[in-house]
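Missing here: one protein chain of the complex. Every other protein chain is in place.
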Amino acid sequence: PKSFFLIAGPCVVESEDLVMEVANDVYAICKKLGIPYVFKASYRKANRTSASSFTGIGDEAAMQLVKKVGDHFGLPTTSDIHAHEEAAQAAKYIDILQIPAFLCRQTDLLVAAAETGKIVNVKKGQFVSGDAMKFAVDKIRKAGNDKVMLTERGTTFGYQDLIVDYRNISIMSAHNVPVVMDCTHSLQQPNQTTGVTGGNPQLIGTIAKAAIATGAHGLFIETHPDPSCAKSDGANMLQLSSLEELLVQLVKIRKAVVE
Amino acid sequence: PKSFFLIAGPCVVESEDLVMEVANDVYAICKKLGIPYVFKASYRKANRTSASSFTGIGDEAAMQLVKKVGDHFGLPTTSDIHAHEEAAQAAKYIDILQIPAFLCRQTDLLVAAAETGKIVNVKKGQFVSGDAMKFAVDKIRKAGNDKVMLTERGTTFGYQDLIVDYRNISIMSAHNVPVVMDCTHSLQQPNQTTGVTGGNPQLIGTIAKAAIATGAHGLFIETHPDPSCAKSDGANMLQLSSLEELLVQLVKIRKAVVE
Amino acid sequence: PKSFFLIAGPCVVESEDLVMEVANDVYAICKKLGIPYVFKASYRKANRTSASSFTGIGDEAAMQLVKKVGDHFGLPTTSDIHAHEEAAQAAKYIDILQIPAFLCRQTDLLVAAAETGKIVNVKKGQFVSGDAMKFAVDKIRKAGNDKVMLTERGTTFGYQDLIVDYRNISIMSAHNVPVVMDCTHSLQQPNQTTGVTGGNPQLIGTIAKAAIATGAHGLFIETHPDPSCAKSDGANMLQLSSLEELLVQLVKIRKAVVE
Partner (left out) sequence: PKSFFLIAGPCVVESEDLVMEVANDVYAICKKLGIPYVFKASYRKANRTSASSFTGIGDEAAMQLVKKVGDHFGLPTTSDIHAHEEAAQAAKYIDILQIPAFLCRQTDLLVAAAETGKIVNVKKGQFVSGDAMKFAVDKIRKAGNDKVMLTERGTTFGYQDLIVDYRNISIMSAHNVPVVMDCTHSLQQPNQTTGVTGGNPQLIGTIAKAAIATGAHGLFIETHPDPSCAKSDGANMLQLSSLEELLVQLVKIRKAVVE
C-alpha cells in the first residue's frame, strides 16, 4: 500500500470530551494526508508501576466511548486487553485487540483474543527478540485466526532505558504480518525511582522516521492536547498540535521508500 | 535465621509419582541439613514460548497433588498463578502464591493474590530493577497483606541471555522482605530459534553460592530425577541426585556469612 | 548540504588492485549520484579477536596506497590509527584520522590525532552513550582542533550482539559535529566462539535507511567485490555490485528528509 497506517489517540479513555477531541483532530489530518487511521485508547491501564496511578473510568463505560468514536467517524478502533476473560467483551466494542508487551507470552490471552475473530496486534515484549515473536504469531494462527499484527516497542537496555532495534522491522515482517512501530512507549524510561515512567518526547520524530524508512507498515502514536495534564504516560505523548507536521514529513519519507 | 530456606521441586506437576518421589528425596536431605523446605511445582505453565509445549495435567488435579505432597510431608507448598481469578482457588490448596516474572507488574493479579491472605512471592521481571520491585511490594501491602517475598531470576541481557545482578539481593532486601534466588530460571537462555528455552545447568552451583554469600534468604531450585525427560524447563533443572552435595556446600557458606 | 557524504572502501588495504578497483567503482557511482565520497581503507587491523587473523601488508606500504587512491581520484581519504605515535605519520598520507571505537576514551590518542590538524572522526565506543561522546569531542577541541566528527557503530547488547540506537544521531549532532553511521560494524556479532566476528549483511540497507531518515550527515560502508574472500570483516561488507542500488534509495530518502 502507498501509505502507512496510523494508530493514534490518547493513552487512556479519560473522558468523552477528550476522546472526541483527539479523534476529530487526527481524523481530519489523516484524511487530508491520505493516511488510514485507527483510533486508539485504552479502557484500562492494568500494569501501572505504582498502585496509586490512575487506571481508568470503568471498563464498560470506556469501551462504549471507544465504540462511539469509531461509529461517529467511521474508524476502526483498538484498545489493549489484559486477561483472557476480557477478550469476548472487548470484541463487542473494539476492532483490533492489542496484547500488551509484558503479556505477549501468555498463551491463554493470545488464544482468547484470537478466538474473537478480531484482528490481534501483539506488542513485542521488552525481553523478546523479533525472531521469537513468531511463536506469538503461531499461537494466534493455531487458534484459527490469521489476522495478526506485531508492534515493536523497544527492548530492555539497562534498568532505566529501552532501545528500538530497527532490525526487528525486517525480522518481524518476515513472519508475514504487518509491523507497527510504537513511537510512544519505545521512548519510555522505566524503573524510575519515582514510580512514574519517564520519557523523551522530543525524539518521537526520530523513532517514527527511522520506522518508516525501514519499512514499518504502521505507526502507533499516543497524542493528547495537553500531555502535561494526561492521566497516564504524559511523559511520552505527542502534543496533538505537533502531529500534522510530523505526519507530513513521514508521508514524504514513505513515498521515497516505496516509489 | 541460621539457615536459608529452600523452595524446590519439579517445574510442573507431571504425575503423582514424580511429585512424591522428588518431595520425598528433598525432604530427607533438608531434614538432615536443617534447611526449611517448601515444596514447589507449577500446576500449569501459562507462558511457554511455543503453543505446542506441554502445559499441565489440569489445574485442579495438579493443585490437589501439590496439596497432597504438603499434607503428607508436613511441608508448605508453592505454585505460580497466572490470572487474578485463579488466586482464590489456588489459595485453597497452596501456601505461597508465586507471581511469574512476566506478570510482576499486573496490578489485578498482585491484588488478588494479596487478598487471599497467603504469602505472595513476586518474581522480579526480567525488565524490572530491584529497586522498582518496591512498587510490587507496595501493591500487595496496600491490599492488606504484609506477607511478601521477592525472587531474583535474572535480567534481560541481549535477546538470548540473562544475567543475575547480585546487587539486587541487597537492594530488594531493603524493601524489608525475604529475598529468594531462583537458581533455575536465572540460567535460561531465552528466545532460542527452536522455541525451547536453553540453559546452563552446570552453573547452578555458581548462581546458588553467590546468592548465599550475598545474603539471600532463600533459594529456588527446580530438580528432577531425570531432567532430560522433564516436560518443561529440562534445560536448567538440577539432577535430583546432585542436590545434596550442593546443599552441603551452601550450608557451609551460609555459616561463614552469618556467624 | 543536500546530500549525505559516503565513507567507503574495503576494510583493510589488501593490495593495490583491490583498493583501485573499489575506489574506481564507488567514485563513479558517487559522481553520478552527487554524493561526496571519502575513500576508506585501514592500513592495519590492530584489534582482531584472534592473534592468527590477517592484520595488513605493512603500515607504510598501505598508507602509500591509500594516498595513491586519493591522489588518483582527487578524493579525501580516511584510515584508523591505533596509538598516539602513529598519528603524525598517518597524517602525511591520510586526510581524516579515524579513532577506533574501543579506543575512543584514550586521551593520548585523541590529542595526538587532534594535533596533526587533520579531521578526526571518533567512533562511539560500544560502551559509551551518545551523550558522553561530548567528552571525546572536548578533548580534541581543547587540543586546538575543531574538525571533529563522530560515528555511531552500535552498542553492546548481550555478549554477542550490538544494537544501533538512533537516538544517538540527534544526541551526537547536538555536540555540533557531523554524525556518521557505520553501517558495517553496527551489524557485527562479536564474541563468537570461533574468534571470527559474525554479521548480518542483508540488514545493511535497514541500518543505512534509518540513519538517513534520522538525519545522519554521512554513512560509512565497507564494500568489497567479493566479501566472501575479504581478509577482514567479510561477514558484514556490502557486495560492491549492490552499492549503487542502495545509494539510489538513500538519496531519495535524504531528499524527503531535507526538502
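The letters A, B and C name the chains in turn, as written, and every chain counts its residues from 1.
The definition used in the following text is that a residue touches a chain if its C-beta (ideal position, glycine included) is under 8 Å from a C-beta of that chain, and two chains touch if they have at least 3 such contacts.
What you are looking at is a predicted structure, and each value in this text was computed from that prediction instead of being measured.
*Asks:* Quick one: which shown chains sit in contact with the chain that's not drawn?
*Replies:* Taking every chain of the complex into account, the missing one touches A, B, C.
*Asks:* Which one, B:30, B:207, B:221 or B:238, makes contact with the chain that was left out?
*Replies:* B:207
*Asks:* Have a look at C:3, C:78, C:116 or C:155 and name the one touching the chain we're not showing.
*Replies:* Going through C:3, C:78, C:116 or C:155 one by one, C:155 is the residue touching the chain not shown.
*Asks:* Quick one: say which of C:42, C:126 or C:249 touches the chain that got left out.
*Replies:* Residue touching the absent chain, from the options given: C:126.
*Asks:* I need the residue numbers on subunit B that touch the omitted chain, in ascending order.
*Replies:* So the residues of subunit B touching the unseen chain are 155, 157, 163-167, 169-170, 200, 203, 206-207, 209-210, 212-215, 249, 252-253, 255-257, 259.
*Asks:* Which residues does subunit A use to touch the chain missing from this display?
*Replies:* Residue positions of subunit A that touch the missing chain: 157-161.
*Asks:* Applying the definition given at the start, please give the residues of subunit C touching the unseen chain.
*Replies:* Answer for subunit C: residues 46-51, 55, 82-85, 102-103, 105-108, 125-129, 131-132, 135, 138-139, 142, 155-156, 159-160, 190-193, 195 touch the chain left out.
The rule is simple: only the chains that are shown with their structure count from here on.
*Asks:* Taking each chain's centre as the mean position of its Cα atoms, how many Å separate subunit A from subunit B?
*Replies:* Here subunit A and subunit B have centroids separated by 33 Å.
*Asks:* Rounded to the nearest whole Å, what is the centre-to-centre distance of subunit A and subunit C, using the mean of the C-alpha atoms as each centre?
*Replies:* 36
*Asks:* Taking each chain's centre as its mean C-alpha position, how far apart are subunit B and subunit C in Å?
*Replies:* A distance of 48 Å separates the two centres.
*Asks:* In subunit C, which residues are in touch with two or more of the other chains?
*Replies:* Expected reply: 157.
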